[in-house]
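One structure follows; several queries about it will come next.
Then we have subunit A:
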Amino acid sequence: MSENHRTASTASEAPGTEHDSGTQGVSITLEGITKRYDSGKPPAVDGLNMEIPAGSIVMFCGPSGCGKTTTLKMINRLIEPSSGRVLIDGEDVTDLDADRLRRRLGYVIQAGGLFPHMTVAKNIGLVPRMLGWDASRIRARVDELLELVSLDPATYRDRFPRELSGGQQQRVGVARALAADPPVLLMDEPFGAVDPITRQRLQDELIAIHSELKKTIVCVTHDFDEAVKLGDWIVIFREGGILAQYDSPERILAQPANSFVEDFMGAGAGLKQLSLSRLDDVELTEPVRVRAGAPAAEAVETMRAAGEDYVVVVDDQDRPVDWLIASQLERLETLPTQVNEDLPVVYNRASLNDALDSMLVTTTSSAIVVGKRRQMLGLVTVDTIMDVISGLNGRAHDTAAEAPLGQNEPEEFEIPEDDGRTGRNTDEAIAAKQREDSTADTGDAGDDTAAGDPAGGAIADDTAGNTTGDTAAGEPDDRPAGAHRADGDRP
Partner candidate 1 sequence: MWEYFTQRSDQILFASWQHFSLVGQSLLLATLIAVVIAVLSYRSSAMSAAANSVSAIGLTIPSFALVGLLIAPVGFGVIPAVIVVTFYAALPILRNALVGLSGIPDDVVESARGIGMSRMRTLLTVELPMAWPVILAGVRVSGQMVMGIATIAAYSLGPGLGAFIFSGLDRLGGANSLESVVIGVVGVIILAFILDLLLVAVGRLTIPRGIRV
Partner candidate 2 sequence: MSTLTAGQRRDIRDLLVQAGLIVVAFGVLIWWLLTTDLTDVESSTLAPGAVWSLTLEHLLLTVVSAVIVLAVAIPLGILLTRPALRRAAGPVMAVANIGQAAPAVGIIVLFGFWLGFGLQAAIAALVVYALLPVLRNTMVGLTQVDRQLIEAGRGMGMSAAAVLFRVELPLAVPVMLSGIRTALVLLVGTATLATFVNGGGLGLLITTGVTLDLTRVLIAGAILVALLALVVDWTGRVVELAVRPKGLA
């Protein structure tokens, strides 16, 4: 769904609102990536093939020790793969100078990993300086990025990390990773060290930044809810870097590939679907807007005229300042200009789950939805959310987009302890490949998989079903192109 949604929103966005200066995301392809620490022990990641489509957010998810972080770090070669290749935008980077490679890939870690002895500006300007930018260009870039992550440059530029809150440090960490405008952002448990409220806000901001910049984002998390909320695609790993499932959040929720994925998702998968619907997808209520600092009497009139019993005070850039009910309004002379920090404000890219959370925290029955640069778009009410919940069931089956490829291809060609839990395995890949080759023959592919390997059954059925739908409808295959070594190796 979110893939759909994202495509739709890209198309519908007016050309003027785009910041086109930036480098957009590129695809990443992992080919037979293996990491073996001890020759005696099983590898941490085993023959992983994976495509990460350009411009999408892919979440690496799984229990600790599942190889998700190892896989991430093999992309920027903080961990050198024992074998296999990494392609970025089709270019083999396995033999590039690692330092030069990393300057092209943004990297964000937990708590930002800011250098405590450097100011915010110095931290953000590090990579540009290494790339030889001149001072004025760096300064301009730092300010631009601070704006992007909602920190006022004048206030924060010269601060040291310890003078920032956890959330602010994390924002600076993101800004630093974006400094040289890399096409790819790698994030390792970026929001693990902040409180839940801040985390939600940072997640919303990341989604907003992504929709503005269209970077390819690969993000490791152990939190399945976070994966559902942020991901266009989710990769669920199990021990040994084995891919348990690689699919859209909707399909993973609706049709977990195996019992491992089911267990990992945990209870309440139904309600988790609420995390899938973004506020963008629902109709917002337009409240009565009044300007901050204006006379209260005027506001009362406007409110009465509209037949409402409350108003939302906004500043001259339409950013919410406060909201007031009739009785409060009547006691005032002028409308407040000081921003009320306790307002239930959610970003338009936030999920309905977040909106519901905000309402519960502030005990209100609606929340203010804001878009880019905190501009108010409207209100979402609890009734709207209830409607969505009742309409949710069965939505996953409407999903049209096709999942990108991902599979393990163990070096020693032993099928990873096949207890009916493996995700897409080699047979399934053949099936996928065959679909690619002849779209008409999908039924065949499904049979093939089901017969060859019971493990792949769940997914194979699912994908076969979906693919049939897709191809029948004549949709173009939007899967990113990428070399696939598996083909050549197959007998």
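Selection criteria: all candidates are chains of the complex that A comes from, given by their letters.
One rule holds in what follows: a residue touches a chain if its C-beta (ideal position, glycine included) is under 8 Å from a C-beta of that chain, and two chains touch if they have at least 3 such contacts; residues count from 1.
Given the structure is predicted, the values throughout are model-derived calculations rather than measurements.
Student: Would you mind pointing out which option among 1 or 2 touches subunit A in this complex?
Tutor: Subunit A touches candidate 2; the others do not touch it here.
Student: What part of subunit A is in contact with candidate 2 in the complex they form?
Tutor: By the definition above, subunit A touches candidate 2 via 76, 78, 99-107, 109-111, 113-119, 126-127, 130, 158-162, 176-177, 186.
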